[in-house]
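For this view, one protein chain was removed and the others were kept in their places.
Here the chain labels run A, B and C in written order, and each chain numbers its own residues starting at 1.
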Amino acid sequence: MKNLILIYSGGLDTSVCIPLLREEYGYDQLITVTVDMGQPRADIQQAEEKARALGTEHYTVDARREFAADYVFAAIRANGDYEGYPLSTAIGRPLIATCAARVAERLGVTAFAHGSTGKGNDQFRIEFTLRALVPEPTIIAPMRERNLTRREEVEYALAKGVPVAATAEKIWSIDENLWGRSIEGGRLEEPDYSPPEEIFQWTLPPDRCPDRPREVTVGFQNGVPVSLDGEPLEPLPLIQAAHRIAGENGVGRIDIIEDRMLGLKVRENYECPAAVLLLTAHRALEALVLTRDELAFKRLVDQKWGELAYAGLWLDPLKQALEAFIARTQERVEGEVRLRLYRGSCQVIGRHSGWALYSEALSSFDDKTFDQRETTGAVKTHGLQAQMLQALRARR
Amino acid sequence: MKNLILIYSGGLDTSVCIPLLREEYGYDQLITVTVDMGQPRADIQQAEEKARALGTEHYTVDARREFAADYVFAAIRANGDYEGYPLSTAIGRPLIATCAARVAERLGVTAFAHGSTGKGNDQFRIEFTLRALVPEPTIIAPMRERNLTRREEVEYALAKGVPVAATAEKIWSIDENLWGRSIEGGRLEEPDYSPPEEIFQWTLPPDRCPDRPREVTVGFQNGVPVSLDGEPLEPLPLIQAAHRIAGENGVGRIDIIEDRMLGLKVRENYECPAAVLLLTAHRALEALVLTRDELAFKRLVDQKWGELAYAGLWLDPLKQALEAFIARTQERVEGEVRLRLYRGSCQVIGRHSGWALYSEALSSFDDKTFDQRETTGAVKTHGLQAQMLQALRARR
Amino acid sequence: MKNLILIYSGGLDTSVCIPLLREEYGYDQLITVTVDMGQPRADIQQAEEKARALGTEHYTVDARREFAADYVFAAIRANGDYEGYPLSTAIGRPLIATCAARVAERLGVTAFAHGSTGKGNDQFRIEFTLRALVPEPTIIAPMRERNLTRREEVEYALAKGVPVAATAEKIWSIDENLWGRSIEGGRLEEPDYSPPEEIFQWTLPPDRCPDRPREVTVGFQNGVPVSLDGEPLEPLPLIQAAHRIAGENGVGRIDIIEDRMLGLKVRENYECPAAVLLLTAHRALEALVLTRDELAFKRLVDQKWGELAYAGLWLDPLKQALEAFIARTQERVEGEVRLRLYRGSCQVIGRHSGWALYSEALSSFDDKTFDQRETTGAVKTHGLQAQMLQALRARR
Partner (left out) sequence: MKNLILIYSGGLDTSVCIPLLREEYGYDQLITVTVDMGQPRADIQQAEEKARALGTEHYTVDARREFAADYVFAAIRANGDYEGYPLSTAIGRPLIATCAARVAERLGVTAFAHGSTGKGNDQFRIEFTLRALVPEPTIIAPMRERNLTRREEVEYALAKGVPVAATAEKIWSIDENLWGRSIEGGRLEEPDYSPPEEIFQWTLPPDRCPDRPREVTVGFQNGVPVSLDGEPLEPLPLIQAAHRIAGENGVGRIDIIEDRMLGLKVRENYECPAAVLLLTAHRALEALVLTRDELAFKRLVDQKWGELAYAGLWLDPLKQALEAFIARTQERVEGEVRLRLYRGSCQVIGRHSGWALYSEALSSFDDKTFDQRETTGAVKTHGLQAQMLQALRARR
């Protein structure tokens, strides 16, 4: 008897894996694990129903609180970004694999399967996490290993009694968790095709947003948001509330060209209302409390963090060292940021902090202590070596 | 007879310098130079009139074309930014000093004065440029050297017959050129004071913008914009048109905390409609044509370029080396970007280029040539050293 | 009739490829190309003889001058280094592949084979170059594709009449070109095994070196060496002379742990006498003529250049952009450096340049122009934000 844990979304790819794993790989005892990261309730239920229909032992894991507190909040502290993408799916994959590894340990299973293809990023993120957490795991990626085209996949599904959704729905390929939503596929892959309004579900179109600006205040402690408009909130409800407020005002649409891990450029559309709101606020607060040198160097740290998070290297020791740097800086990222949301735009309009490196008490330095004449020397030696060089050049 | 060139804006600070330079420094022959960088026509005229009234030999230099083509366009290629500020005043100062140095050379003058105080950035930018261009110049900064307070300055002006503008106007301290407008002073210096609508002159308030989105297409060649909506334009009129289009749709307001060169944090408000529009378009096109590694490394190059430009080190050899890097990458930054402007927001909605590293011809690679199974090895070795480390940790 | 170009060293791996390509891949018309990069004359001859014996159409390409002038000298300008390794083999592979592609174009061949295994770096370097230069090439890597063990390989060779060298010689696996020599294999792979004296051929053991220090002067122009001890030399003879001088004084042994491209750490021993001498001199001259900021940023550029060169991405656009940066800085890397070599050590003892940012003329600045009192302001504002932060902390 061979058992195996299939990371299961309920979609076509992972559903097709079920007969494949049974018939082509000989796994007769399949365990499906669906991880709730904030995708629509209906998707979770669909996964549960399909699993029942296809006869697997099924587990749904509610990882929303952990995702919010440990993954999304880590991303906020790092201003989590990769080429303009707030890393929503990217930071979700390691937690999904971690949840699968936990179920596996509990059940004594060491074989895993996932539905990722051989072209995308998710195979890297999921398999790395499994290999890092499970000693010598068996990992199967049937979609990649069978090299199936979409058409072959649908035919196989129909032949094996796997439910296939009506085609209409499947124009777009969508992935959602509470930090963001990606929409791919069809003509959207063309870099010059304007995204049609229908692809957006979380953000109102700017011309249908409320006519009055919405001001919102985000409170931070230790680098993470802890309140909205003065109301203290736990991580999960805070993200959900930020999502709602931003989405209602058309904030959060992202349209970029992104470099996949294998080197292919793809055009991506995202809806990330909570991310745009909270990251904008976080950056504004950092600008108030961190020194110029901290800000400049943290940009390098954040850029590298974003690359590692995109690659799914959540457990990489470099990421841990970067986070030690980040944690030290975030001790002072405390205070409030006020933003104005209006029909798709999101503007910072004020910020304050007990750790502001601007303050009335200190700015007195500016007026009383500061004798302007003392700057003369600094001005004279500014760019001294470049001045010397110009003198050498002039002499030639 | 001692002559000297005063870099002259026509404002209070530089006007007060005129009697100061005569009476306290003994310069009896003053030459005032006003450089037209796109500030309001009225400012230029005011400078000319005051210079006549105060009896200086006056020159107005129209540097708008040079500023647009050689300074603003260099900034676009470098995605010119310092902590969120598009560097408008910062890149203007070196050209103003250069124009002054040119007049000086023509007239055989080697002494200069400017009206900058000892707290700000402009003294660094102006004096460095003069020292780099003029052999052993004499440079006088009367405001800094006299350490005058505002009140003392006004009293001195009144005593010497220097025209002082009505106080009402002077709540805000404003600097303008064709790449941007900065508004400082009064309560605006408080980081948590919401900027009042009255400070904005170049951008419509989002709620009074046109009700329909404005789509605009920016064409690029060699890393710089060459057309708007398909119409070829020279640098100066292109920037002016971009200014108008963005401003009419409320795009271009920037509210940041900025680290001055001496280390003081200040709250700054900017209006940079052309900059926001053109830089957004430029970045989007780079994402399409540059490789992932070029994009990542160019971020470092651009960050350093922004620091040097902010510091006024326009003639620094490091800046020249960075620009050699940039120039090489910009050869392929050619194509068009489509954006949608609406009530303060500015979204990219499409882009195309003959140098796109995405293309139908090449993506056939994706479908035909690419055997998904071949990715297996890359997935297994992804994060290999981190995997090894996890194994070592597990053994402890 | 199927023809193919085999990149041929004359060693066992590439010789075994000959019958393999004929029998298993069906290539009946084999063309072998051996590229002379400065490896021992005997190796070239052995390749020619074996090719004759095995019946291939053979070409030997003398690429030594091109390698010296275009590859080694590019490495010198970039202070070419990867984790302590002067990149000798790494920068040779792209040229070998380029030479093969040139022969291919001349003969109208589009299929290639090489002898690299699937564990090392060379497969990446060679295949990338071929793919970049030849439209849709066929590339075969028989060693990798057959996954042969060493034993299997030897058996196959004996069965097919491929000459196999006496085992004694083959304790160490050696690769040589005029920029360096690598020695691997056997117990040398153990990180803690002291390298035995016998592995070194190019450097005298320190205790058998001449008893008197050897002073040597290296002259540079435009970032590359142009003379030794005052005698002008072309790139190739200059490298050869530097090789001799350094080797005679025991200079050039390198013992490191290196991260291979696939993520395996390996212990490597190198002998690179010319590289150690010339790179030491180049760095010393840069320190004299480049500004502090240029030096600091060029370190990042050089580090990235080293990573790309190690990966064999000689034709990568990022490398070209980095080289544009480097070229701009090297214009002033002109002058002479004096070094003292003695029993394994290599010390700079003097340097001068017309572009020195140190000079008597300019240091008069130090004594006359410079009023020490003017530094006061710069000292007070040094670390201003950190001072503010300490004040905030004290108040808590």
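What to note about this one:
The criterion applied here is as follows: a residue touches a chain if its C-beta (ideal position, glycine included) is under 8 Å from a C-beta of that chain, and two chains touch if they have at least 3 such contacts.
Small disclaimer: the values here were computed from a predicted structure and weren't measured.
Only one of the listed residues, C:156, C:172 or C:358, touches the absent chain: C:358. The omitted chain makes contact with just one of the residues C:124, C:179, C:202 or C:305: C:124.
Of the candidate positions A:33, A:87, A:199 or A:322, contact with the hidden chain is made by A:322. Even with one chain removed from view, chain B keeps its contact list with that chain: residues 291-293, 332, 354-355, 357, 359, 362, 371, 373-378, 380-381, 385-386, 388-389, 391-392. Residue-level contact of chain C with the missing chain is found at 83-84, 117-119, 123-124, 127-128, 131-133, 135, 141, 143-145, 147, 191-195, 206-207, 211-213, 250, 253, 255-259, 262-267, 284, 287-288, 291-292, 295-296, 299-300, 303, 307, 311-313, 315-317, 338, 342-345, 347-352, 356-358, 363, 366, 370-376, 378-380, 382-383, 386-387, 389-391, 394. Taking the whole complex into account, chain A touches the unshown chain at residues 259, 262-265, 290-291, 293-294, 297-298, 300-301, 304, 308, 316-318, 320-322, 324-329, 332, 381, 383-385.
Everything below uses one rule, namely that only the chains that are shown with their structure count from here on.
Note: centroid distance chain A to chain B, computed from Cα atoms, is 32 Å. Looking at chain C, residues 291, 293, 332, 381, 385 sit in touch with two or more other chains.
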